[in-house]
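Can you read through this structure? Questions will come right after.
Removed: one protein chain of the complex. Kept in place: all other protein chains.
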Amino acid sequence: MGTTRETGTVDGRSTVGHAPEAAAARGAHGVEGRPGTLGVAVIGTGRMGADHVRRLHDVISGARVAAVADLDADRAARLARDVGGATAYTDPAAAMDDPGVDAVLIASPGPAHEAALLDAFARDLPVLCEKPLTPDAASALRVLEAEQKLGHRRVQVGFMRRYDAGYRTLKSLLTKGTHGRPLMLHHKHRNADTPPGFTNAMMINDSVVHEIDVTRWLLDEEITAVRVLRPAPTGNAPEGLSDPQLILFETSAGQVVDTELFVNCGFGYQVSCEAVCEGGTARIGDDHGVFVNAAGQWGGTIPPGFVERFEDAYDRQVQHWVDATRRGEVEGPSCWDGYAAAVVCEAGVLAQASGERVPVELIERPDLYG
Amino acid sequence: MGTTRETGTVDGRSTVGHAPEAAAARGAHGVEGRPGTLGVAVIGTGRMGADHVRRLHDVISGARVAAVADLDADRAARLARDVGGATAYTDPAAAMDDPGVDAVLIASPGPAHEAALLDAFARDLPVLCEKPLTPDAASALRVLEAEQKLGHRRVQVGFMRRYDAGYRTLKSLLTKGTHGRPLMLHHKHRNADTPPGFTNAMMINDSVVHEIDVTRWLLDEEITAVRVLRPAPTGNAPEGLSDPQLILFETSAGQVVDTELFVNCGFGYQVSCEAVCEGGTARIGDDHGVFVNAAGQWGGTIPPGFVERFEDAYDRQVQHWVDATRRGEVEGPSCWDGYAAAVVCEAGVLAQASGERVPVELIERPDLYG
Amino acid sequence: MGTTRETGTVDGRSTVGHAPEAAAARGAHGVEGRPGTLGVAVIGTGRMGADHVRRLHDVISGARVAAVADLDADRAARLARDVGGATAYTDPAAAMDDPGVDAVLIASPGPAHEAALLDAFARDLPVLCEKPLTPDAASALRVLEAEQKLGHRRVQVGFMRRYDAGYRTLKSLLTKGTHGRPLMLHHKHRNADTPPGFTNAMMINDSVVHEIDVTRWLLDEEITAVRVLRPAPTGNAPEGLSDPQLILFETSAGQVVDTELFVNCGFGYQVSCEAVCEGGTARIGDDHGVFVNAAGQWGGTIPPGFVERFEDAYDRQVQHWVDATRRGEVEGPSCWDGYAAAVVCEAGVLAQASGERVPVELIERPDLYG
Partner (left out) sequence: MGTTRETGTVDGRSTVGHAPEAAAARGAHGVEGRPGTLGVAVIGTGRMGADHVRRLHDVISGARVAAVADLDADRAARLARDVGGATAYTDPAAAMDDPGVDAVLIASPGPAHEAALLDAFARDLPVLCEKPLTPDAASALRVLEAEQKLGHRRVQVGFMRRYDAGYRTLKSLLTKGTHGRPLMLHHKHRNADTPPGFTNAMMINDSVVHEIDVTRWLLDEEITAVRVLRPAPTGNAPEGLSDPQLILFETSAGQVVDTELFVNCGFGYQVSCEAVCEGGTARIGDDHGVFVNAAGQWGGTIPPGFVERFEDAYDRQVQHWVDATRRGEVEGPSCWDGYAAAVVCEAGVLAQASGERVPVELIERPDLYG
């Protein structure tokens, strides 16, 4: 009893050719007609990377961490040890070549994404790439072209709000047209405070980028112009940071979208969205949780940060990616979504500086993302 | 003008001259050290006028309808008969000369306001003037100058939202600085539908004018610029009406204020305002009233129109005016507020047409309104 | 135009005989076809009485304080002086005999109500009697019989919740049967704390008496039995006070009604009611007012006491009484309602002591209250 057994990793493994059909066919390290556990290489072991490693290990069904990679070899080794059964690397490409690896989760800093994506493309590995796809429109376009050369989608971009229960219900209402065509969106995006070194450009690139993506996704339209209005700032913002800001988008269907971005609001993390449709409005993000009467106040608690607010969305995002990958499919936000967000961000940063309306110019949408 | 008159009223009486000091002193037909019932001439007996007559008669403490005036003599007579003890006139000036009249409530169409106001000034009578003060900035300026010549305030302008319980609590929070300096306001102003002939200009002049006033009042700042963004309109709006619109104000303190105006939203009348301050936000207009669970839905009813939504505010507005007038005081929104609203409206209509940022140019604020 | 007219005035006064038909006919000191201002004698000038005097003087349309009576002559005189035009008395009956008096508002302590009511009956004067009608069932029954001898209703009992906007909407939903027959009510009644000397019996007689009345009124049924459950008390209650309590009513239609009474809840004053009907539920008292995000919390403020919570209801109650009286009518909660509440209170106090179900025995409802 309790006989030893050879695991040599959970699933045993096959050397998998990277021809598309093979990749599509296997889904993951397959076993007799049902997909096996997906071996994931996690690239980057900073805050987000470590969090994804823990998630894959503790929360996600059907996947395991097979390899981790980080320039910081110690950190990578420590993390690999923690989860057990994973190998640590300093070179992302080497991690991807680990024999237990079926898929790649890129959580390194944005500037390192392009190289890691191209490495994954070279191995035809499915990728979940943390946002941003890449830090600027030019590099995002190169990735877009590389994936097109591959001839099939391999990348899901980590716009995790698409996996939040609230946003999904809102999307579903809009798709069904329950209240008619959407005419406007009102976003609010509030952070308690900002880390040192947070800049005006980061307000667009790191914060508003989420509203850019959900706007495009909810409305199923491209953003065609950006304006940024900058009120006299709060005294709680660091010198030089224009906080709050009001960001205004126009879409290809003529919709108008406003976003209050207030990253030093002091009181917590709060994200909400109201869709104004022809026959009604629907708002998410005012979920109440526990309702308390105490000390002369009715109400409840605001979560301190995005981790608490979007914890479920992160879990669901990775689970969806694992599930789709095991079925040999690629779903979720694409390189096109990553590219479009990058272009809008660039326009947003210009609009922030000029105070003017800045048009957004995208290349024509390639067939692969049609 | 300034004729002596016998009031023969309610409370014992004084023969009152119309020199300002006398008017200020008497408050109203006075009795033994306490102000008597205020006799009011209501000018205009259309929807708003008739409503005010009923309000003065049924709801308001310390006032009575002494005279009504309307070009439509029958309508005026019928209304006078309904309340009893009031005399009907066709000429506003004659109504003001009625011996029982201590004060004037102007509820005639906007273009008739200037003449009625000047008539009241000539008699130095306290006035509650329905909004708008006058329909354009030039005439508003003339009224402003006439009141200055009089040398003291006589007019309260009917921006009734200042008397709504919600807005008053919000104002009180902002005045106390409970959550720090206000940085932004988000207004929503939704009507179920519009009457025939409703135009884009009326969206500013009749609807947004309320947000113009409460913005100035809540923030205690002037509006310095206006932009109007016009999304692709709802299919439920009449041809040519650009509905909804997003109106953006800047203030003298650099605050940014957005207003969603959606006058064919279909689902009811809804007005809300969120003040975003340095340390917190406060929102009014989402009051719930009765909370119902039924037929697969939780929630409640949206009032059909502004009469239901602001009924209490109208009552409170007139009561405050009566109370202040009986004390010989003038409070509430002034001619300056009426003038400023008119100027911002003109800029708003230009901004609507051009799509550009239109600066707002006010004359210097006269000492009388300091 | 500008014709002189004799008003005969609103208030000048006529000595009115007190024969029922005269009283019914006049409504109040009458003027040519419309009722004049109602002269009110306020009996009792403690907290509630002084508050009603201020209300009649400042808020109520169509009434004025003609006389005040209090054993404390100085307090009565001071109050009379404050409002002007009122005469102070120490004897309630003398105040009722004041020539300016058309109606009586009884706000003296409960044990003084019976005598004052009988004085008013002797003069056939309309009465608004603060709750309780009288402090016990036997005396309430005597008042009931005295009013029956009079042959017509003269008394409105001060159950002011019937004039609260929330309860009125709920009543209207139940009357219309919007959600079908009501099966249960859930009441919550919370006070921040209790004054010194507050007893278990007062929890029924002073607090739950309101739930007794609104239960009877909302359901239009009599209460037939009472149970009281007493949880282990809060440490914040004074020694000997069983706080909170759960009070359970059964009605003549078999409905079950529970009331959480918690009079040292610490956090403010909160009254809510949920009606559970065959097809839905409706809840009032969770109105939100201003919604605030600040300091890690969403929510708002709970009013400190019943004065803030029911301010509008008190105003509306007195206005309705004045309006009905001026029309020569008697409306609102009757002596029967006051009697029934007294009987249920007595049963409630017994139930509190015994922990058992105590049946409620009413006399047959007299025709006058049919």
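Which chain is which? They are A, B and C, in the order written, and residues in each are numbered from 1.
FYI, a residue touches a chain if its C-beta (ideal position, glycine included) is under 8 Å from a C-beta of that chain, and two chains touch if they have at least 3 such contacts.
Owing to the predicted nature of the structure, the values given are computational and were not obtained by experimental measurement.
Q: Write down which of C:47, C:152 or C:181 is the residue touching the left-out chain.
A: Of these options, the touching residue for the absent chain is C:181.
Q: Given that one chain is not shown, which residue among C:97, C:258 or C:315 touches it?
A: Final answer for the missing-chain contact: C:258.
Q: Going by the touch rule given at the top, which residues of chain C touch the chain that is not shown?
A: The missing chain touches chain C at positions 180-181, 183-184, 186, 229-236, 244, 246, 248, 250, 253-256, 258, 260, 262, 265-267, 276, 278-281.
Q: Counting contacts across the full complex, list the positions on chain A that touch the omitted chain.
A: 1-3, 5-7, 10-11, 31-34, 36-37, 58-62, 83-85, 165-166, 169-170, 173, 178-179, 279-284, 286-295, 319, 323
Q: Counting contacts across the full complex, list the positions on chain B that touch the omitted chain.
A: Touching the chain left out of view, chain B contributes residues 190, 265-268, 270, 286, 288, 292-302, 304.
Note that only the chains that are shown with their structure count from here on.
Q: If you count the C-beta pairs in contact for each pair of chains, which pair comes out on top?
A: Pair with the most C-beta pairs in contact: B-C.
Q: Can you identify the chain nearest the overall CA centroid, using each chain's own CA centroid?
A: B
Q: Would you identify the chain whose Cα-based centre sits farthest away from the centre of chain B?
A: A
Q: Can you work out the whole-Å distance between the CA centroids of chain B and chain C?
A: 35
Q: So, what's the distance in Å between the C-alpha centres of chain C and chain A?
A: Roughly 60 Å, centre to centre.
Q: List the centre-to-centre spacing of chain A and chain B in whole Å, with centres computed as mean CA coordinates.
A: 49
Q: Quick check: what residues of chain C touch more than one other chain, meaning two or more?
A: In chain C, residues 286, 288, 292-295 touch at least two other chains, as defined above.
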